[in-house]
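Below are the structure tokens for one structure; questions will follow.
As you look at this complex, bear in mind that one protein chain is not there, while each of the others sits in place.
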Amino acid sequence: MSRIGVFVCHCGTNIGGIVNVPEVVEAAKAMPLVAYADENKYTCSEVGQGSIRDAIREQKLDRVVVAACSPRMHENTFRKTVATAGLNPYLLEIANLREHCSWVHSDSKKATAKAIDHVRMAVAKVARHESLFPKQVGLTKRALVIGGGITGIQAALDIASAGHEVVLVEKEPSVGGRMSQLDKTFPTLDCSACILTPKMVDVAQHPNITLLSYSEVKEVRGFVGNFEVDILKKAKMVDHKTCTGCGTCWQKCPEKVTSEFDLGLGQRTAIYIPFAQAVPNKPVIDMENCRYQKYLKWTQTEEGKKPPECRICEKLCPTKSIAWEQQEEIVTEKFGALVVATGFKTFDHSVYGEYGAGRYPDVISSLQLERLMSAAGPTEGEVLRPSDNTHPKNIVFIQCVGSRDDKVGRPYCSKVCCMYTAKHAIMLKEHDPEVQCYVFYIDIRAGGKDFEEFARRAQDESGAVYLRGRVSQIYQDGKTLKVLGEDSLIGRPVEIDADLVVLATGMEASEDADRLAQTLHISYNIYNFLIEAHPKLRPVETQTDGVFVAGAAVGPRDIPDCVAHGSAAAAKVIGLLSQDSLTTDPLTAIVAPMKCVGCFACKAVCPFNAIEEQTTRDGRIIASVNESLCKGCGLCVVACRPGAINLRGFTNQQLLSEVMTLVRR
Amino acid sequence: MGEDFTQQIRDKAKELLENGAVECVIGYETGSDGVSARPAFIYDAAEVDRLAFDNTCTHNLVKYLLDKKGKSTAVVVKGCDSRALNLLLSERQIQRDKVYVIGVVCPGVVEWGWNKRSEQLQKRCNWCRQHTPVVSDFAVGEPITEEPPAEFADVAEMATKTAEDRATFWRDQAERCIRCYACRQACPGCYCIDCFVELLDPEWVGIRIAPDENWMWNTIRAYHLGGRCISCNECERVCPVNIPLSLLNRKLEQEVLDLFDYKAGMSEDAPAPLITFKKDENLGIAE
Amino acid sequence: MVESDHSSKVGARTYSYYPGCSLHGTAAEYDISTQLVCQKLGIELRELEEWVCCGASAAHSTDHLLSLALPAHTLKQAEEKGLPLAVPCAMCFSRLRTTIHEIKNKDTLNLVNSAIGKELGEPVAVESMLQMLADESISLPVTKPLNGLKVACYYGCLLARPPEVVGIDDAENPQTMERLLVRLGAEAIDWGLKTTCCGAGVAFPRLDIVLKLSHRLLSLAQKSGADCVAVACPMCHANLDMYQKDMIAKFGQKTKLPVIYFTQLMGLALGFSPKELLLDKHLTDPLPMLREKELA
Amino acid sequence: MPVQNTIALKPVNDFLLFVQRHTGESITSCYQCGKCSAGCPTAYAMDITPRQIMRGIQLGLKDEVLDSSAIWLCVSCQICTLRCPREIDIAKVIESLRQLSHAEGRTHAQRDMAVLYDTFLQQVHLFGRLHEVGLGMMYNMRSMHVFNNVMRLPSLFSRGKLKLRPEIEGASEVKQIAARVKELERKPS
Partner (left out) sequence: MSEDNSPLVIGFLCNWCSYAGADMAGTSRQAYPPNIRIMRVPCSGRVDPLLIVKCFEEGADAVLVAGCHPGDCHYTEGNYHGRRRFALLRDLLDFMGIEKERFRIEWISASEGKRFAKVVSEFTDEMTKLGPRKVG
């Protein structure tokens, strides 16, 4: 006869405020096989856990039910608790009385009745639990970092310096991410390249890091400790082993194309490195615009004018590194942990018809201004109006473009724009003292160390005029741009003839972040930002063990936080990889040999090929489970008509007993 | 019709038994009432003359192959029975190289009883769209290739009833069920060592013979045949209390056709609908 | 009224026609040019008998139910004719479309029905004259293309907003009129105030506002290189055309900018004479400019 | 907002509740960003800008809002509604304020506007259609701006724009509609 202990939690007033906890305890005492029931103010506290340990010993309990918050919160905590009291950690069941009961129902009587039902289900289920023993599984002590921005770089460096092998995959031809496009950084006005480039070089030279630039993750299989990842290495058409990055090719290439790195303000050649300090500092060929590729396509159809054959880069290359025959290639690698640091992209402001929808050349995004102010930028750091290359005097900044705006589906605040606009105001004054900056804002958000003081400098030293109000319209008025706003502090409409308008565009998840999240089986919200395991307690983990997330891919975040996030994710990975083996979750499937009729429906539905064929002594071929591959989804159990295969932790008996205790009243 | 088919079957059986290709030929012979057919197991070439074929040969002989695992056996199959071969082959219960199929193009089977035979075709032969065996090593009779599209008038008629009437109808059937499991014994698709209904842990269906339990038994038996039932209708034929099991089977057959465009037993390697999926299919739920 | 054969046969394009009060008053040239152009394009306009005023700003500013009831009455008349309704005046068009939008709500529908004493059925399609004539499928037999004429297309408020009610292509930067005039050979200039208000109905009580707003529009159009402004609303035309003398006095605006209904421009391109199109009726005379462009 | 006194905020803001129920718009969602005032063509001439009107409702300042000239200078051009980042239909809110102000006879801040609208409707009641010349004459008299727009008369007359005789069509229809509307509005819907 088993002796079950039920511990009902008040969780302060979170549960006790609505659910009549003593009534639940009384009801629990009357349930079959329940030998002991008690209540705690905070069961997860040291005192609460102590009371469980003591009760297990004193009452000789062999199964425990904790009726408290969601199992997703403290199932592991309480497994450790019962384990320290000598009980197998899997002889435990959690009843959810908080998130699924007290927090969502106001009628105390009904909530209490529901709480008792939830306890009744947990007791019925735990009665059928058996002791389970996790297995040790080997793990690959290698980590994959997806995304080569500052977050990914920081994570890769930290993991590598802890002695583990890292592969850093970056979609663009060079690492550096959005930060490489910045001129200065707040709040210290450090030159972005000066603090970023050394780290980029470290990544390229670190013995433990393999940098796969111009590559993308295509497919991810397996689970924590044993991931198998297909990485697509796009065709660079340049042999980076022999290429020395001398630059002859991209200086001589005749095809000029608008540069994505310079956000359309500058140009690049068909064979190019995105920016001077690119790492790797070796070019790739843009297949769409390379004249020789156009020539090859022409030869197939022979329609239209015959384009020039070109191949100048091939002729001039001192090390003969141009490799037309190069094909894109998929490499499959094994990893123990994955870090997703795919960063962000800026909001596309052409959605705002009232700001010109991208028609007015002198209405630019803040990132474009960074390129204009950058010494390595298209104007070598001279801030010029894209329309006529003159020096702008009146510069208007508009905050919250693509943020805090339901109309464009971006109700959230992007957190960094107030800070970088203050930076722009300060820097522009340094570039040209006659400049007058106006900043249309709703609320200046400058929380954090040295941030408010920095934002104040924009007004104290640079004389920027901060106008509280959102701009309603911009229109081209001859040479200048008419900006219509309201200064809501004195309540009067205002108008400015601006030479240049800078839109502080918000932060968005990077391109097809949702597709990557689906590949990694992690969840993402409606804006495609990745969802962390717990916003406060587990910010860099995900619900999927072994997959970590960091940086702006998780939500709007500035550089200091991104670097901290990168290191945090690295710490989690290092913690994981420092173990010699992983304890696998014992909740896997198991076959009853005598019942299996060998129809292998289980094998057909298993997503992880964890079902193997085994011949019994009497010559029957039956199914057997490879427990290191099985992840406990249970699809096989439902496909098996004779019920020969069962899932530990969610057995047919356990689930049926939960249903029966609910309906048989 | 009978004489010609019978002779062909006897000759083939004789040949197979004499050259030792098979150890046993499973066919039909005239029953002790001298009128209706019954299954026959011929092990000796000399006894082939017992074999006969006429329009009372109802039984689905493929079921007996389950007891002949590993022994090469010949079996006489009609159009509907033959689909059971593909079902058992795809579920790895029989090996193709151990089975010699004598496929008879079926003229339709008549209603018969002990010592009486009517000329009226059985219900299943009216809705049958597979007179020609889908698998056969030795074909008997002219194959019929033109088959009209399937229709499910009986299912449609039941669907017109209100939910309450339908519930009451099946409750009454459940009341009459005596859980003799004859339907399970006759069905080629039921070959589990322990059927779910007999499990005591977990006790899906209580051992009590009562409407609730019977209702669950009939529902799950039908569900387990979803996408597998070849509508040979043996279950309904053998049911001692005449529960219209064909209604359940054919409802699922129609749904499987509509939802997954799948017909059971038509080929050996097409995966059954409930153990595969298409990513972007729209099944009209949770859309 | 221009005689057109009210043949009972319903032509390929036959519409009920709702001119509105101002087209029978100071905006007669918009009415006449519309009818001439439709006749030329084989579009038959059958004016609703005994149509009534739509109530305009006066109704919707003072009495919500009245502002829906008057247009509802017109909708009932059009419903009885069973033909789609063509509406040249932007205000009437906006009031009719708003009413159709609001009677989607059952309670509002019942209130309006009891107000007009009739049961409103499925409302007929209501199209502004601009939307109807700008339809790409209509072939335009241009005999005198408007070559060299730089036009600033002006929509005002009610043709562009609210987008979900009026069904404009782009509420911030519409191109419907531009596409039409380009097909007639004219050149449409890009300017930023094509949907900003001209002062609407405040001319009588607050003429100063109309002068300020309309002057802002005209000076930008001029600065953007326009030879004239094309409009599709009698109130916008009145505000932009009638007070240019005052604007010169008040703001020192250099030269006058002609303001022409887009249907008059269409008429010119389709071969009608300026006289027939009543181009001489505008206070800011467009004829000198048109003669200089050899279009008159 | 002309500061006459300190605003004593009451626990129940009836004005806010009335406007929210009457228009179905969520006034409390407005976070005072000013985009409506910025785009409003007549905001420069208003005593309180559209944003301040919304703030007035939020704080229950019924008198300041209903007695303002702002709600009468709004030309319902819908720019504010189109661009509001909180997706509030501000034009509808101000329109309902105008109707409320007109119903409570508080149009003195911009009297002429109300005179214009009342005269306009009077013309329509009389003739079924608006007679522009009639509107002009009646407005000048009732607004006591006798010489308003008079200088324009010669140029308009010479271009045959002034139709002296009103077109009378459907007048009885309009009268019946107006009567039924009055009747319906007395019974709370």
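Here the chain labels run A, B, C and D in written order, and each chain numbers its own residues starting at 1.
The definition used in the following text is that a residue touches a chain if its C-beta (ideal position, glycine included) is under 8 Å from a C-beta of that chain, and two chains touch if they have at least 3 such contacts.
On a predicted model such as this, the values are computed, not experimentally measured, just so you know.
Of the chains on view, those touched by the hidden chain across the whole complex are A, B. Interface note for the absent chain: among B:L66, B:V105, B:A182 or B:I220, the touching residue is B:I220. Touch with the chain that is not drawn comes from one residue among B:G27, B:P133, B:G189 or B:P273, which is B:P273. Where subunit B meets the omitted chain, the residues involved are 155, 158-159, 163-171, 196, 204, 211-213, 215-216, 219-220, 222-223, 226-227, 248, 251-252, 255-256, 259-260, 273-275, 277-281, 283-286. Interface residues of subunit A with the unshown chain, by the touch rule above, are 70-72, 96, 98-101, 103-107, 110-111, 113-114, 117-118, 121, 518, 521, 523, 525-526, 531, 543-544, 587, 605, 607-608, 631-635, 637-639, 647, 650, 652, 655-656, 658-660, 662-665.
Note that in this section only the chains that are shown with their structure count from here on.
Averaged C-alpha coordinates put the centre of subunit B at 75 Å from the centre of subunit C. Mean C-alpha position of subunit C lies 23 Å from that of subunit D. With each centre defined as the average position of its C-alpha atoms, the distance from subunit B to subunit D rounds to 80 Å. Looking at subunit C, residues 171-172, 196 sit in touch with two or more other chains. Among the residues of subunit B, none is in touch with two or more other chains.
Taken in their complex, subunit A has these residues touching subunit B: 594-595, 597-601, 604-605, 621, 639, 641-643, 651-653, 656-657. Against subunit A, the residues of subunit C that register as touching in their complex are 170-173, 190-193, 196, 220, 223-224.
Those residues of subunit B lying in contact with subunit A across their complex are 91-93, 191-196, 199, 201-204, 224, 271-272, 274-276.
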